[in-house]
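Shown here: the complex without one of its protein chains, the others still in place.
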Amino acid sequence: MSTRPDGMSGEGRLLRYVDALAEAVAQEMERDPRVFVFGLDVTDHKGIQGSTLGLRERFGPDRVFGTPLSEDAMTGVAIGAAMAGLRPVHVHIRNDFLMLAMNQLVNIAAKTHAMYGGAVTVPMVVRSMIGKSWGQGAQHSQALHALFLHIPGLKVVMPSNAHDAKGALIAAIRDDNPVIFIEHRLLYPTEAYVPEAPYTVPPGQARICMTGDDLTLVGISNMVVECLRARELLAEIGIQAEVIDPIWLEPLDIETIAASARRTRRLLVADNAWTRCGIGAEIIAAVLERAGPAAGIAVGRLGFAATACPPAPTLEAAFYPNPATIAEAAYRMVKPDAPAWHPDPERAKLAYQVQFRGPF
Amino acid sequence: MSTRPDGMSGEGRLLRYVDALAEAVAQEMERDPRVFVFGLDVTDHKGIQGSTLGLRERFGPDRVFGTPLSEDAMTGVAIGAAMAGLRPVHVHIRNDFLMLAMNQLVNIAAKTHAMYGGAVTVPMVVRSMIGKSWGQGAQHSQALHALFLHIPGLKVVMPSNAHDAKGALIAAIRDDNPVIFIEHRLLYPTEAYVPEAPYTVPPGQARICMTGDDLTLVGISNMVVECLRARELLAEIGIQAEVIDPIWLEPLDIETIAASARRTRRLLVADNAWTRCGIGAEIIAAVLERAGPAAGIAVGRLGFAATACPPAPTLEAAFYPNPATIAEAAYRMVKPDAPAWHPDPERAKLAYQVQFRGPF
Amino acid sequence: MDEHPPLTIPSGTPAEIERFYRSLRRIRRVEEEIARLYPSNVIRSPIHLSIGQEAVSVGVIDGLNPDDVVAASYRGHAAYLAKGGDLKAMFAELYGRDTGCARGRGGSMHLIDPAHHLLGTSAVVGTHIPLAAGQALALKREGRGRVVVVFFGDGATEEGVFHETLNFAALHRLPLLFVCENNFYAIHSPLDHRWATRRLCERVATYGIPAHQITDGDLLRIRACALEAVASMRQGSGPVFLECHTYRWCEHVGPSEDFEAGYRNRTEAQPWQETDPLDVMGRLLDPLTRAQIDQEITLEIAEAVAFAEASSFPAAEELLAHVYAP
Partner (left out) sequence: MDEHPPLTIPSGTPAEIERFYRSLRRIRRVEEEIARLYPSNVIRSPIHLSIGQEAVSVGVIDGLNPDDVVAASYRGHAAYLAKGGDLKAMFAELYGRDTGCARGRGGSMHLIDPAHHLLGTSAVVGTHIPLAAGQALALKREGRGRVVVVFFGDGATEEGVFHETLNFAALHRLPLLFVCENNFYAIHSPLDHRWATRRLCERVATYGIPAHQITDGDLLRIRACALEAVASMRQGSGPVFLECHTYRWCEHVGPSEDFEAGYRNRTEAQPWQETDPLDVMGRLLDPLTRAQIDQEITLEIAEAVAFAEASSFPAAEELLAHVYAP
């Protein structure tokens, strides 16, 4: 594969994120009979927004099936099946519902390999969706990756584009550890060049999406897209941001981020989640532990407002970071003494935000 | 109350942490008939290591009762009762078991006040124990406060001594929000001067336990005690550490910590938990966001090794921070170019660690 | 799906018939209005309509006192309205306005009305069931004979928390009426893909909880059953369980029908639609009374919508209000 600056091959067809997910699973199921897919709603006519459509027809009801509403037990079933040598992909339509599975994920899945001294492995993937601006309110809008990141033994990946969605999902399915795979709903219709043959986007390798000297912008999941838009806004006023997509949050490629931050001396993390004890805090602490005060790195975090997500549009708009607020925060870090700057909020909007209106 | 440098009054009797907890609950139950205590094992002859002993006899089975093994529903019952105007204190003998209650805590308790626009409150306290060096292994040794800290709407407090245990528990019971109250088992027998009359150790106020100019040491829960011992070891070689106990982690008194770190220009957080996306990361990120690179603050974190807690004593000893590892890390921050220094590990041990051998 | 048994002829008094009709009609019309408005995107929240299922809420809640407590799920419009929840505050909430019952912070799935003893509704299936038990614990302690009713779907009975709550409620003899609205689907998944057997009532009865199954959607039968349950609960008999078969006419979430989607068949709906309690009650009323009720409802809804439209959105500066109680 030829290499581009952003680390993607540029080969293959333009494919939507949702189709890349479906293709990854289908190819892995084809390759490895141990892989199976289950979860609420995976076999209905909506097929998790299309990402599981056709799998049941192709691989049969033994390998693709719906479940009762029993997240706790179903997670245990996935773990048990994984310990028995199968490779479950357990699908949840909302990340929020994983709170019902925390005991199994934290106390069993994460610990099984270590607590039995390596005697068994838990090769499972837990897929779940996160969102933004759905008007869905407090319990259907969370992105709780920080909770999983806190627990050793779990891997966490949040691909930001179709290319990585396919490659990371294949890597996750092939991984012998429990992988929490988190997909942003607004990314589902976005397209990227995706090779047709199976490939992996392996754990622990960040991507420098765009280079720049003035500031390091780290985006998580869809925030990569929003950072890229922020970068354009910043470029118009002469600020060059380097945008990094960690892709995998555990294992995290902290060296790539630290090297960039050492060079730009400014590090801003935009997360699609609450910031307290979040991945932004982790990245900042990890970079500064490594770089020390002599590196003179300024730091900042953006994320959800520290409240439950409100459906009222006025509040919801203020709840999330967006390209304008990212660009503004970056500007303040680069020019702390300059007067405030506000990009045109309309121009700052992303195409996918303007269009999205459901379905739920 | 007279004030001492560490912010404690020095009044009252010497009381054990465990008795301070029991006294706080009894006094609040006396004062407010809405307060009730329930949870697995709260009424047996062990009474949660003594912290609930006698309550049932004094306040009757309607206000003090055991439950089935149903953490999920019992947490919902606590929330529902709190919404109905009662003030439950829900007790868990292990923090690990709260993973079964995550859905109710994260999706309901934390959000209820905000998601109904302030129409209702959830005045509940969730007590749970954490530990160290129990040989209990992976599932009975976790301290998962970071998971709760990540979620807006929950308050979190981890008192490090008997005085604060009583005052913070009274404050928690009187608080109109869900409070996660986490107690370190090894602190139970430790004594402090505790006033007899009810008082509060209110949310959001850290304590500077000992002052010093060379480094700011922040300890969480029992790590305050270990930091104080580390401070003694460091003092012997001429390093003066300032030791801060945040007491409440949410709301967190970040200003007190930031002011200290600005002055000492070195910030080391010792947590009794995993560090990834933990309170150490949060404190470091929050301080550096405020202070900026010009303040030249060096940072560091200590916590659990990133694995499931192993019972083998050789591994367990390496799993936890201790006064020696804290002192060594502090030394490296203060004298980065000096040769390594290792305090005598025997001398570094704390009395409570030497003695503790169960019961479980 | 089970055979739909023939509906018994209602035997309510004229005043009752009028009351039932008004309540059913009001709920139906409110939801039809929501469905009508929905495509215009003024409602900023996913909606789970109760259309077709109203009789369960109306029948059960008719047996309650105003100070009894009701808990329901995201499919909670019917329970909210039947219990007397404020209609203006409901529309304002759907519109995300500051005058909404949750001040624009809840949406359709998080309705609440403390003045009418409506516990907030919840969007995570089953979560409100133990909350209702907590409420019932408080009412039992209070000792004034008040009771709690909790409504939930067939899917909710698959969550472990449902079973944990049954056991706890029975153990403490809580004044809690469990009402399972069994509409045979969880989203698009039919019952038989999720339930090993249909012996739910039998299962619940093993906790020592009296359990009744009502398969015909008859409002008066539901009401009679609830009345009896509530009366015994007020005397301290402990919890009672009701499984009411019913049918959802619209899609799981959203304003439309979805019989064309393939997961279920319109013929399945027919018997339910033919015996729609709203129709049945309506036919028993004299046309004048009926027309007047209809008109009053139309007016009330128009006012509520106007109220919502005239209300302002919460100010962005208020984003962080109410995270913590003071």
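The chains carry the letters A, B and C, assigned in the order they are written, with residues numbered from 1 in each.
The rule is simple: a residue touches a chain if its C-beta (ideal position, glycine included) is under 8 Å from a C-beta of that chain, and two chains touch if they have at least 3 such contacts.
Bear in mind the structure is a predicted one, so any value in this text is a computation, not a measurement.
Peer 1: Among the chains you can see, which ones touch the chain that has been omitted?
Peer 2: A, B, C
Peer 1: Given that one chain is not shown, which residue among A:57, A:176, A:236 or A:255 touches it?
Peer 2: A:176
Peer 1: Please pick, from B:14, B:294 or B:317, the residue that touches the omitted chain in the full complex.
Peer 2: Final answer for the missing-chain contact: B:317.
Peer 1: With the full complex in mind, choose from B:72, B:164 or B:183 the residue touching the hidden chain.
Peer 2: The missing chain is touched by B:72.
Peer 1: I'm checking contacts with the chain that's been left out. Which of A:23, A:41, A:72 or A:316 qualifies?
Peer 2: A:72
Peer 1: In the full complex, which residues of chain B touch the absent chain?
Peer 2: Contact residues on chain B toward the absent chain are 40-41, 44-46, 66-73, 96-97, 99-100, 134-140, 305-308, 310-319, 357-360.
Peer 1: Residue by residue, what part of chain A touches the chain that was omitted?
Peer 2: 62, 67-68, 70, 72-86, 88, 103-104, 107-108, 112-121, 123, 152-153, 155, 176-177
Peer 1: Touching the missing chain, which residues of chain C?
Peer 2: Against the left-out chain, chain C lists 158-164, 166-168, 170-171, 193-197, 199-200, 202-203, 206-209.
Here is the rule we go by: only the chains that are shown with their structure count from here on.
Peer 1: Suppose chain centres are the mean of their C-alpha atoms. Which chain sits farthest from chain A?
Peer 2: C
Peer 1: Find me the chain with the mean Cα position closest to the mean of all the protein Cα atoms on display.
Peer 2: Taking the mean of all protein C-alpha atoms as reference, the closest chain is A.
Peer 1: Using mean CA coordinates as chain centres, what's the gap between chain A and chain C in Å?
Peer 2: 37
Peer 1: Measuring centre to centre with CA averages, how many angstrom lie between chain B and chain C?
Peer 2: Between these chains, centre-to-centre, one finds 42 Å.
Peer 1: Per the centroid of Cα atoms for each chain, what is the distance between chain A and chain B, given in Å?
Peer 2: 31
Peer 1: Residue numbers in chain C touching 2 or more other chains?
Peer 2: 100, 104-106, 110, 122, 124, 160, 322-323
Peer 1: Going through chain A residue by residue, note those that touch at least 2 other chains and give them in order.
Peer 2: In chain A, the residues touching two or more other chains are 72, 96, 99-100, 137-139, 306-308, 310.
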